[in-house]
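Everything below concerns the one structure shown next.
Missing here: one protein chain of the complex. Every other protein chain is in place.
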Amino acid sequence: MTTSASTSPQPTLAELQQRVEQLQQQLEQLQKKLPEDRLTMVVFSGELDRVLAALIIATGAAAMGQKVSMFFTFWGLNALRQQKRLRGKPWTQKLMTLLSPAGPTQLPLSKMHFFGAGAAMLKSLMKQKNVSSLEELFQLARDLGVRMVACEMSRDVMGIDEQELVSGLEFGGVATFLGDALRSRATLFI
Amino acid sequence: MTTSASTSPQPTLAELQQRVEQLQQQLEQLQKKLPEDRLTMVVFSGELDRVLAALIIATGAAAMGQKVSMFFTFWGLNALRQQKRLRGKPWTQKLMTLLSPAGPTQLPLSKMHFFGAGAAMLKSLMKQKNVSSLEELFQLARDLGVRMVACEMSRDVMGIDEQELVSGLEFGGVATFLGDALRSRATLFI
Partner (left out) sequence: MTTSASTSPQPTLAELQQRVEQLQQQLEQLQKKLPEDRLTMVVFSGELDRVLAALIIATGAAAMGQKVSMFFTFWGLNALRQQKRLRGKPWTQKLMTLLSPAGPTQLPLSKMHFFGAGAAMLKSLMKQKNVSSLEELFQLARDLGVRMVACEMSRDVMGIDEQELVSGLEFGGVATFLGDALRSRATLFI
C-alpha cells in the first residue's frame, strides 16, 4: 500500500502537511471504532445464583469505572418483580404469573433447589460470610448508575404488567441491548 | 519513548517524511487489530427459550449491519434437526437420538416445561403478540446472511448424521468459532 521511503520522491512541505492531516483524520476515525470503557450483559436466567453472579460482576465493573448495562429478559424479568397481578390477563398469562416467583426474594437456585431450602441455605451462608444480599446488590448497582433495561417484548409475551416490576427501569428491545453491547469491552449472556 | 519536541534536533524534510511513513504503517497495523462489525455466538443450549433469544439477537444484529456467526454445539444441534435416523448407530447413540427432540418445533423450555405444555403456551403467547416463531426467525437469519456452523465434533460424538440436520449448514470446529469470535465486537455463549 505505502511506498517505501527509499523510492518515494522528496515531497514538498505542503505535500507532507497534507499527508499528516490525512493521518490525523484516519486516527480519529479509528478512535471511534475502539470499544468504550463499558460492560454489557443479558440477564436471561431468573435463578438466584445466576442473578447474584450478574450483579456481583455489574457492581464490580461499575466500581472500577466502567459504564454497565444490564438487559433483563425472559426469566430474568422475575428478578425485577415487586408484585404479582392477575386481573385482566388471559389464562395462559395468569398461569405463568402464578408459577413465577413473586420477586427477587423468591428466586430459586439453579441447583440444589429442594423447594426453596437451597436458596434459603445459600442466603444464610452469604449472611454469615458478610456477602451482600441480592437486594443490597440491586441497590448498590442503582447507586453506581448501572443502566437497567427490561425487555419490552418478553414482558409483553409473558404478560408482566409494568406495575408488577420495580420502578426506575428503562424498557427496550434487542436494538437497545446491541447499541450498548457493540461498543463494550465485554458482553455476557447470563 | 518519543523525545519531546523541545529537545529534538530540527529534522530534514526527508527525515520527517520517513517518520510520517512509519506512522502510516503503524496505523495500518493497528487497524487490523480493531474488532470488526461482527457478533459471534455459541448456541450450546437446545431449549426453545434460549434458542429464541439467540435468534432474536442474531437477526437484530444482522439487521443493524453486523456480520453474525452462530456456532451450534452440543444440545444446540437439536435446533438444527430436520429428522431422526437410527439406522447404523451404536445403541448409545440410538438412545441419545430417541431422547432428543426431533427438530426446532419440539424443543423444550428451560423452565416450566410441564411435558411440553410450557413450550406450547409460550408459542401461543408469541403468536398472539405477533412475535415471529422460531421457524420464521431461522428463515430470517438465513435471509440476512447469518453464518450457521454446526460443531463437527459434537455432531460426531452425539451420533447425529449430516442428513438429520437442515441443509445449508457449514461444519466446523473450535478454530472456526474462534476465528470469528476473536475479531468480533461481542461474543455470547448461550
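Chains: A and B, in written order; residue numbering restarts at 1 for each.
The working rule: a residue touches a chain if its C-beta (ideal position, glycine included) is under 8 Å from a C-beta of that chain, and two chains touch if they have at least 3 such contacts.
Keep in mind it's a predicted model, so treat the numbers as computed, not measured.
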Touching residue (missing chain; options A:V131, A:L144 or A:L169): A:V131
Absent chain, residues of subunit B that touch it: 1-2, 4-5, 8, 10-11, 13, 16, 19-20, 23, 26-27, 30, 33-35, 40, 42, 44, 46, 73-75, 90, 92-93, 95-96, 99, 153, 156-159, 173-175, 177-178, 181-184, 187-189
Absent chain, residues of subunit A that touch it: 13-14, 16-18, 20-21, 23-25, 27-28, 30-31, 34-35, 37, 39, 41, 49-50, 53, 56-57, 60-61, 64, 66, 110-112, 121-122, 124-126, 128-129, 131, 185-190
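Here is the rule we go by: only the chains that are shown with their structure count from here on.
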Where subunit A and subunit B are represented by their mean Cα positions, the distance between them in whole Å: 20
